[in-house]
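Note that one protein chain of the assembly has been removed; the remaining protein chains are unaltered in position.
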Amino acid sequence: MQKETLRIETFSDGVFCIAVTLLSLEIGVEVKNVATNTDLLHALISKWPICLAYVISFVNVLLAWIGHHSLFKQLHKTNNFIMMTNGVLLMLVALVPFPTKTLGLFLQTGALKTAVIFYTAYFVLISLAFRLLWHAATRRRDLLIQSITDAQINLTTKNENIGLICNSIILATAFINPWIALALSFAMWVYWIGFA
Amino acid sequence: MQKETLRIETFSDGVFCIAVTLLSLEIGVEVKNVATNTDLLHALISKWPICLAYVISFVNVLLAWIGHHSLFKQLHKTNNFIMMTNGVLLMLVALVPFPTKTLGLFLQTGALKTAVIFYTAYFVLISLAFRLLWHAATRRRDLLIQSITDAQINLTTKNENIGLICNSIILATAFINPWIALALSFAMWVYWIGFA
Amino acid sequence: MQKETLRIETFSDGVFCIAVTLLSLEIGVEVKNVATNTDLLHALISKWPICLAYVISFVNVLLAWIGHHSLFKQLHKTNNFIMMTNGVLLMLVALVPFPTKTLGLFLQTGALKTAVIFYTAYFVLISLAFRLLWHAATRRRDLLIQSITDAQINLTTKNENIGLICNSIILATAFINPWIALALSFAMWVYWIGFA
Partner (left out) sequence: MQKETLRIETFSDGVFCIAVTLLSLEIGVEVKNVATNTDLLHALISKWPICLAYVISFVNVLLAWIGHHSLFKQLHKTNNFIMMTNGVLLMLVALVPFPTKTLGLFLQTGALKTAVIFYTAYFVLISLAFRLLWHAATRRRDLLIQSITDAQINLTTKNENIGLICNSIILATAFINPWIALALSFAMWVYWIGFA
């Protein structure tokens, strides 16, 4: 059964990897209205919102990938419930380019707040999918690797809960001030990178 | 020869994985005519048909991937006929974004029925390719793994036939009522996820 | 050094796999001018040239992938010359969507002949890259696996030469009659699938 887990991990890795690389497809300068070197410079500089959205999403998906690994490292075998919740998670990850380009396109417009709420709500959904996947994994003790201790299980549960709560707080903040929400999202990385 | 099977499986996995992730490329909100937060909210909500099509296709491809695995797990070695039928299957899987975006674009238009017929007919083709692949695998007993029993072979044959018949019924229903066809497609997942 | 060969093979597999799946991105029906079921039916049917181009390219890339494997199976280690020629081959394979969409877009236009010449010339280039790669591999005997016989080396050389000659004949035919060239391309598959 270990082999089956490996297969799902490889497939999941592929989805994370492609999702993260596809993000770049949205970024480009259009040739019309650009005639001189100065025009192109301005056109490139005006792309900063989509580049910022790209960087934020790249880091978020990369952190989600790391989280996915540390979760699956604790799994010994899978069942249909895990397959399904993992499928939902992958479906959300594969669609990250959608909220990312929405954020990038509307960061400098009057629709900024809706864009940030949509973006942050999307990552609350991803946190929920992670939490559900871990719930599916811990429901039956024989799905986990034998060497795992209750303390380790509780630590992961705690981390998943903290991730979900943090993302929810960021979403709530987005309703008040979108820029603070993006700043909090940035601050959360520092936390994760420090503790991962 | 086992190594050769592994290679084909890895390559097939790649095609499934990329096809599923490429689905997301079609989904995006255009910047024109969106000036306020409310505009963007409405624009996002109006994207539900393509999102629904995305979810349906994601699950379908994921189930096809699971089916592909359980089929190849029973294979010991390959020949040209298997290579060819597997190639046809991959060709169809890689093109799933085409019927998916057709379904998404025309779900709310007067062309709904044609879109659903095209979409469901496409998955009948995929079922046929699976059935053909399994036919190619079972034509000669030495292609299968040694430990396999006749009962197991018959079970897979029966499952492939059921899949083909179900998809054909869904296609027939699409000619009468497209929405019932989509609902049946959804109900079929529950069956597969429960029995897979 | 065997490990290094494996790495290049995996990377090459990835490029083949992505190139083949990206082909599908070009195929889609536009929503404008389609109001009824009949409109969509006609729009879908009018997509046959790009679908034909897709099928032709899918098979060509798949056959190239099989050829790449049987070539690398005979390699024991690599050097810079092999890395370079393999890089050129991958560069050409990754760009197959370009001639494919050119063929699909202009199959029914007055520019048919140029499109077919471009497409067939492109596969002459790929054959040349294969031939060059095999030349790089056979220049020094210690790059090949030890168990290989001179007869096997000569057989592969002969096959590479036949492929190159066939593709050149198809290109030459395209200058006279593009449709015969496409038919010959189809006939060549039957040969390869039969002998591969």
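Going in written order, the chains are labelled A, B and C, and every chain counts its residues from 1.
Basically, a residue touches a chain if its C-beta (ideal position, glycine included) is under 8 Å from a C-beta of that chain, and two chains touch if they have at least 3 such contacts.
Every value quoted in this text rests on a predicted model; they were computed, and no experiment measured them.
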{"item": "Touch partners, limited to displayed chains, of the chain removed from view", "value": "A, C"}
{"item": "Omitted-chain contact residue, chosen from A:23, A:71 or A:115", "value": "A:23"}
{"item": "Residues belonging to subunit A that touch the chain removed from view", "value": "13-14, 16-18, 20-25, 27-29, 31, 34-41, 44, 54-55, 58-59, 62, 65-66, 69, 193-194, 196"}
{"item": "Absent chain, residues of subunit C that touch it", "value": "7, 10-11, 14-15, 18-19, 22, 25-26, 80, 83-84, 87, 90-91, 94-98, 101-102, 105-106, 109-115, 118"}
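Definition applied: only the chains that are shown with their structure count from here on.
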{"item": "Set of chains whose contacts include both subunit B and subunit A", "value": "none"}
{"item": "Rotational angle, Cα trace of subunit B fitted to subunit C, multiple of 5°", "value": "90"}
{"item": "Length of the line joining the C-alpha centres of subunit B and subunit C, rounded to whole Å", "value": "26"}
{"item": "Chain centre separation (subunit A, subunit C; CA means) in Å", "value": "36"}
{"item": "Shared interface positions of subunit B, touching two or more other chains", "value": "14, 18, 22, 25"}
